[in-house]
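Note that this is a trimmed complex: some chains were dropped, and none of the rest were shifted.
When the chains are written out, they are named A, B, C and D in that same order, and each has its own residue count from 1.
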Amino acid sequence: MAGAAIEFEGVSKWFGNHQVLTDIDLAIVPGEVVVVCGPSGSGKSTLIRCVNGLEPFQRGDLVVLGDSLASAGVRMPALRTRVGMVFQSFNLFPHMTVLENITLAPVRVRGLSATEAEKTARTLLERVRIPDKAGNYPANLSGGQQQRVAIARALAMQPKIMLFDEPTSALDPEMINEVLDVMTDLAKEGMTMMVVTHEMGFARRVAHRVVFMDAGRVVEEAKPEAFFAAPKSDRAKDFLSKILSH
Amino acid sequence: MSYQFKWSVLWSGQSGGWLLQGVATTLAISGLAWILAVGLGILAGAARTVPWRPLRLAGTFYVEFFRNVPLLVWMFFWYFGVPPLLPRGVQDWLFNHSAEFWAGMFALGVYHGARMSEVIRSGINSIPRTQFEASVAMGLTTFQAYRLIIVPIALRLIVPPATNESLNLLKNSSVALTISVAELTFQTRQVETYTAKAIEALTAGTLIYLVLCVSIAWIMARVERRFAIPGLIARGG
Amino acid sequence: AQPDTTAKIKETGVLTIGTRTGSPPFAYINKDNQWVGFSIDLVEQLVKPAVEKEVGRTIKIEKKESTPPTRIPLLSSNAVDLIAGTMTDTPQRREVVDFSLTFFYTGAQFLVKKGSPIKGVNDIAGKRIASQQGSTNAKIIREKYPQAQLREFPDQPAAFQALIQGQVDAYTNDGIQLAGLKAKSPNPGDWEVVGDFYSEEPYGMAMRKGDVKFKAAVDAGLRNGFESGKYFEIYDKWFGAKGELPYPMTPTVKAYLLKHSGK
Amino acid sequence: MLDLGVIVANFKFLVVQGLFGLGGFAGGTLRLAIPAIVLGFVLGIFIGLARLARSRFVSLPATLYVEFFRGVPLVMVIFWIWFIIPQLLRLPIPEYGVALTAFVIFEAAYFGEIIRAGIQSVPRGQVEAATAVGLTSAQTMRFVVLPQAIRNMVPALVTQMIVLFKDTSLASIIGYVDLTKAAQIVNNREIKPFELYLFIAVVYFVFTYSMSLFARRFERRLAS
């Protein structure tokens, strides 16, 4: 698809002999928010990690912001500055303050001066609603705060795409919303987002499209209203009945 | 003067016999010391994790005191320092029954027991506290929880570091030559002084140690795999 | 190629000797922590001038510790040039090193607690006997008196310590060394040196085999000492009536030394 | 019973010569231990990194190095360097050189293992997060992995340094006049082993125990 921000073209991936992604075809246009869901082990994380090259794949092609990842020439670090990623387990650098976490890449990779980087960082901290935590170490923040710092850290590189891999599933229930709210803001500002999550409320409210995976394949793709109202596949029905009922 | 190799010195004359005796003594002193070290290590290591301060202090004192002074000094201590404190009869008996061997064995065992206990303690500490809670929540006593849950898990976790420590013990048994224990290094040097062939003798001694260490490491790797907790220790060959 | 120690000394200006730290009065560290002794004086006063003459420059003496088990490897590894301590000249050792002229003559005896039943080499069956690892005495006991329980220690103090504590019943070494040990011990009266010499222990200085020039220089120095009487002055300093260890030279010994010096 | 006079009378020799190595003899425990620790650590960093290298041409020799030295007693290594290397190189090495070389190459194997384990103890997620913000692998190593790895390693490193410090007593067997040898020399003429060995045990203990206290403090600070 011309103009897609992310385009999977028959991507397949194996861990040893074990195939974890099978013939994935999927295109995401700029400004689109896609939620990926599916049972544990279905390949959601693997899928999203392919987009910024954390996982190599063996067949097919994946074009991200115009660069084909299958071709040899692509410079990964450069690509990654344009694709931000947020992990389930935050992965803040524990030996650095919040500010240092956020300014590390802008200074080291984009070559900003420390003062410039710090200015941007403070703006971002306001955006994720913790302006007063700049000097703290990650260990002294709650999970929700840590995850919001992680989002700020990714945004500091001014990425065109943001990837989220279960950003709220390591959080206490009361903190989930603070993170989802920040993500909702981002979506409203027009960021292109791929989000692996089980928060179906978020999917319903924010996503433009829901992608349901099972056993390494994209089984269903639909607008959220359609998906939640009437999932087409049995796998998706079963899955939704399990996670929506409790 | 270029060196004239003469490897035959290793098997001609008494050299071979000496080296074999050396291996036997090394294995005997290390084996006994190892049993002592593991026993002391388990006692002291467990003592330092129980919620009773005097026992913890005793364990800490033992560990810190013994592992922080060089083994060489301990060799002299057990061989020269301790026997005079024993009753005359025991002294005589000991002096007639290889006192140097027992002193060396004790020095090695007590010294490495202190180090072993550190290995065991960190093994126990690496088990989540909640495992202990789960055990007592079912009605096990503290002692049962340690015996049935904590120690069995810890023992499996510590196989690799304990193997390292055991190899250190084997190698450190060479220090016993300073109190006239005729172990492998002693015999290597014996061969060297009798034949004046230093390279050959040292090569033989070094290779024997290597073979001993590699075989023990190999055996322990098998033990580790045999008793590995499924999913807990992901270690291949 | 033959070793050529004189060339090396000429180049470096240093003669490195291997000697003992705990064998009074031959070589030991005294109360002022200086490394002194009879063997060391012989090198300083007799051998050094001869070597200087040979290489044509002034040289310095450096000392390293060598013990019976380490002295031959040290020599062959070039770590030292000359062993000048208490090394017995034996035919077997002559297969691997060369010896200088004999500079002292003694024999193996036993050091025991006063009143010990051990009176000589014939009483040691079943007894615990300390020796120094790698020494000639250890070898003789091991081969000729296998009924004795031999304990070999890496150095003299450890062996003596074992004797003091009763770990062993006797310590065997060259008589003169035992006498030196006894004299320097805190309570000399508690100990006695017993037994006839059960071995002959002529002391020589050892050097790398086949080093003809160097051996000639060392021997020349010693021979000069015997001839000029300088040797006997040094002997007197250490073993004379007012010396560290009074040990008057018997006529037989004197004759032996002079005979072997080639006179 | 205890005759401390022998310690007083020989205090200067034991401490100045034995501990610091300032005296007539080649010696000194600290003079040997400190450079051995520093150099062993530096060599250990290279070995640890080499073991983690992706190329087998780099990692295999490093692995062999580590396995070899962990399979041989230190005493043997000392003898090798004392007797054999001079023979092969045809030049004598002074006691200090022998001891220092032996300790550095022997302990580097152990330091290397600690460094490798320290690096591997940093969670994968940290590397992924650093990679995901665009850092190169060298930058990831320098800014993210090593700073955390070194903190994780400190207790093990200090323990190994304590081991090395105590191991320097083995230099006495080649006539290097360290603390242990100095005590032996004094004992040669005074025959007061109990007092002398007790005294040096205390000196060793003071050094090693303060090192382990430091390690413990550090461990606790990290845990909080």
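One rule holds for everything that comes next: contacts are C-beta pairs under 8 Å (C-beta built on N, C-alpha and C of every residue); 3 or more make two chains touch, one makes a residue touch a chain.
Nothing here was measured: the structure is a model prediction, and the numbers come from that model.
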{"item": "Displayed chains are single representatives; whole-complex counts", "value": "A x2, B x1, C x1, D x1"}
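One rule holds for everything that comes next: only the chains that are shown with their structure count from here on.
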{"item": "Required minimum of steps from chain B to chain C, each step between chains that touch", "value": "1"}
{"item": "CA centroid of chain C to CA centroid of chain D, Å", "value": "36"}
{"item": "Geometric centre distance via CA averages, chain B-chain A, whole Å", "value": "52"}
{"item": "Whole-Å gap separating chain A and chain D, where each centre is the average of the chain's CA atoms", "value": "47"}
{"item": "Touching two or more other chains - residue numbers and ranges from chain C", "value": "73, 76-77, 154, 161"}
{"item": "Overlap residues in chain A, where contacts from two or more other chains coincide", "value": "none"}
{"item": "Chain contact topology (line, ring, star, complete or other)", "value": "other"}
{"item": "All touching chain pairs, where touch follows the definition stated at the start", "value": "A-D, B-C, B-D, C-D"}
{"item": "Residues of chain D that touch chain C when the two form their complex", "value": "13, 17, 23-25, 82-84, 86-87, 90-93, 95, 173-175, 184-185, 187-191, 193"}
{"item": "Contacting residues of chain A [partner chain D, same complex]", "value": "52, 54, 77-78, 80-81, 83-85, 87, 89, 91-95, 104-105, 108-109, 150, 153-154, 156-157"}
{"item": "Residue numbers on chain B that touch chain D, as the complex places them", "value": "3, 64-65, 67-73, 76-77, 80-81, 118, 164, 167, 171-172, 174-175, 177-178, 185, 188-189, 198-199, 202, 205-206, 209-210, 213-214, 217"}
